[in-house]
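Take a look at the structure set out below.
Of the protein chains in this complex, one is absent; all others appear in place.
Read from first to last, the chains carry the letters A and B; within each, the first residue is number 1.
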Amino acid sequence: MPVRPGDTLGSALHRAGVLVLSRSMKYHRPRGLYCCTGSCASCFVDVDGVPNVPACTTAAAPGMEVRSQNTLGSARRDLLGVVDKVYRRGFDPHGAFTRPRIVNTMFLKAVRFMSGVGEAPEETMAVEGAGPQRLQLHVHHLVVGGGRKGLLAAKRHAHRGLATLLVDEAPRLGGSAASDPAERDTLELAAAAEAGAWPAVEAWTGTLAFGVYGDVVALRRGDDLWEVRADRITLAPGRHDAWPLFVNNDLPGVLSLRGARRLLHGHGVLPGRAVVGHGDPLPASFVEALEAAGGRVVGQGEVTEAAGSPVVERARLGEAWVRCDAIVCNLPGTPRVELFQQAGCRLGFEGGVLAPATGKDGATSVEGMHAAFGGPP
Amino acid sequence: MTGLGRPPRRGHYHAVVVGGGAVGLSIAYQLAKRGITDVLVLDKDSLVKGATGRNGGGVRAQWTTEENILLAKRSLAAFRRFASETGHNIFLRQGGYLFLTRSEEQLARLREAAAFQSRHGVRTRLIGLPEAERLVPGLDTTGCVGASFNPDDAVVFPWPLVWGWKAAAERLGVEVATHVAVTGLRTSGGRVTHLETDQGAVACEWLVNACGAWSRQVAAMAGLRLPNKPERHEILVSEPLKPFLDPMLVDLSTGYYINQDMRGELVGGMGGDHRETMDWSSSLEFLRAFAKQTMRLLPRLGPVKVLRQWAGSYDVTPDAKPVLGIAEAGPANMVQASGFSGHGMMISPMVGTLMAQLVAGQRPEVDLRAFALERFERGEAKREGMVIG
Partner (left out) sequence: MSRKTLLCRCEDITVDDCETAVADGYACFEDLKRFLGVGTGPCQGKACVQTAMRMLADLREIPLDDMDVMTFRPPVRPIPFAVLAAADADPRPEPERPGPTEGVGP
């Protein structure tokens, strides 16, 4: 399969027309990309024997062997997909096949057989170089998140010359703005940070802050484990894409707006030729770019049902069915509260959505920890 | 959390069980089966908030005291009947337990334990390292000196245990009230007469104290001192994988344990710094320590990913055996059922039967003397040797 520079497995597969990447855990429904940020767990594939690899955030390299998981047959034609048809109304394993004992025994054996999604590696993987290293660091200011808000927070404190470390899990800084050409200001900030333009601010990309443990923030940088202590911590982790609620919302071809933008702007891949917008109106910049790439928006509004097998073929808007090959969902995102909660910050519901409670300068209820969220994405 | 607590339906019950985890609900169900249906179970939170909702699902009979073995064997038999009896699956899987040891001294104890268990009808046998490696493909036994295996030991899903017993007990007339906290006990003439709760007072003839790590507090409300201490234990779960690990694997030198649950996830924990606390925050130290042992024993699992870690408290007694029965120093109608030291769920069926027999005025089918609170004063406490995690 051809791969272009900067491709992820997800973008390369999408460009090649492979939209069905895996089958779901219980009903073996076809699954594919949605958020393209590694958060929705829909796009797991097996890469060179490593299971459950998110296709959307894994860089594609020549020679990689990519296999779909949890199928009997292929992802596109999974024989176990019949489970979904048999259990039209859903299957509750709790009360199923409990009597007589022999039937229960057989049922439990079937449950075990069907369990799990990826295969554990059969051989021990060779260690490259010195292997994963555990390192420690103490800085004045740790900023988690290199999107607009994180960049501004790092810059604001930079003039004092105290050591600032800015981390972002993506390969480039800029967060969501990295795949939105209209966000020029943020892209300039990102370029400056990457070039080391701000005194004492160092930016690490490909670095995930995966846990707050007391006064230590644990980072995964490549395969290394970093334990960072800081006098001041700013968490600017951004938002998760909301999940749409309509019938067959899990069909491959249903994408979040951010996911569609990542494909289009980030990788030059057309999300779909005939796109239906769900939720808020699709931004003009996205529509223009879509059209420039050869696609078009064929409908917008509140989708109530998607249909197609195994990928999206049409969407129901009101009374009418509209033929399409992608549904792009523009819904308000939800703040990523995980690290805040781990740190013990007080959370509250604001506008129907859970977020950290903040005061002046984004101060949370935990001393030394600050939140920086932007407006709706 | 607001809104979910409701006052119990009546002001008086024959028996009130404080604690709606595996032990409390098992007791309530066994009471109801014996015709005692005027029973109220109280839990201050949801039923799965305590140890029953946090544990790794292990069910084993490999113990070093006769009483523990008896409780475990009969409980395993009850687990096998659970689905057909209650109509709820607990996804019992008997893949066995494999114990590894790295010291000759521990191997000698393992040999003794295996012989002891065999004498009591438990099919444990000492095995060589090549056989251990066949039982767990990819196992690296470097540094190990021996192993034992019991093919009948099992894992279950803990939460449906609670829901199944609750449903079965409710069908028989038991009332289960969650999000109701006991705030005090009123005694008179050496008996508990009332429980005070945040939803009003309730009178009772019998009180069963089965709320795990909180049992000490409830006992204190009646002026009774229990020697239990809460010990924090951490646990983690991996991404779900197709089935490949059959037994529960235990390394006795570190207390490390790992098994694969019915969703395909690897679940495990280990020994270490078990602080006396009810603070259930997770630590990076545990994550790293567990990962190191995993890489040592199962190096092919390097790329397998940890999904989530959490913690809970073992309710621990000085000899790692529970406190069961009526304490001489406590009210005459208060039954203790706590101190399970990390193995409460796995013996909850038999504990339910025994405590119900006590309340019903029947002779408990297992002699409870070894579990009496008084054993600590009498100097009769024999420590259980095989505590893991």
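One rule holds in what follows: contacts are C-beta pairs under 8 Å (C-beta built on N, C-alpha and C of every residue); 3 or more make two chains touch, one makes a residue touch a chain.
Here the structure is a predicted model, which means the values were calculated and not measured.
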| item | value |
| --- | --- |
| Residue in contact with the excluded chain [from A:Ala242, A:Val322 or A:Ala363] | A:Ala242 |
| Of A:Ala218, A:Val298, A:Val328 or A:Ala371, the one touching the omitted chain in the full complex | A:Ala218 |
| Touching the absent chain when the full complex is considered, from A:Ser11, A:Ser42 or A:Gln300 | A:Ser42 |
| Listed residues B:Met295, B:Leu368 or B:Ala381, member touching the removed chain | B:Met295 |
| Where the missing chain touches subunit B, by residue | 1-4, 45-49, 53, 159, 163, 179, 238-240, 263, 282, 284, 287-288, 290-292, 294-295, 301-310 |
| Hidden partner chain, residues of subunit A it touches | 24-27, 29-31, 34-35, 38-42, 44, 52, 81, 84-85, 87-90, 92, 94, 117, 125, 129-140, 163-165, 169, 200, 202, 208-213, 218, 220, 223-226, 240-243, 245-250, 305, 309-310, 334, 336-339, 341-342, 347-349, 352-354 |
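The rule we apply is simple: only the chains that are shown with their structure count from here on.
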| item | value |
| --- | --- |
| CA centroid of subunit A to CA centroid of subunit B, Å | 38 |
| Partner subunit A, residues of subunit B touching it in the complex | 83-84, 86-89, 91-93, 138, 160, 163, 239-244, 262-265, 282-284, 288, 299-305 |
| Sites on subunit A touched by subunit B in the complex | 25, 50-52, 93-101, 104, 107-108, 111-113, 115-125, 134, 211, 213, 216, 218, 225, 227 |
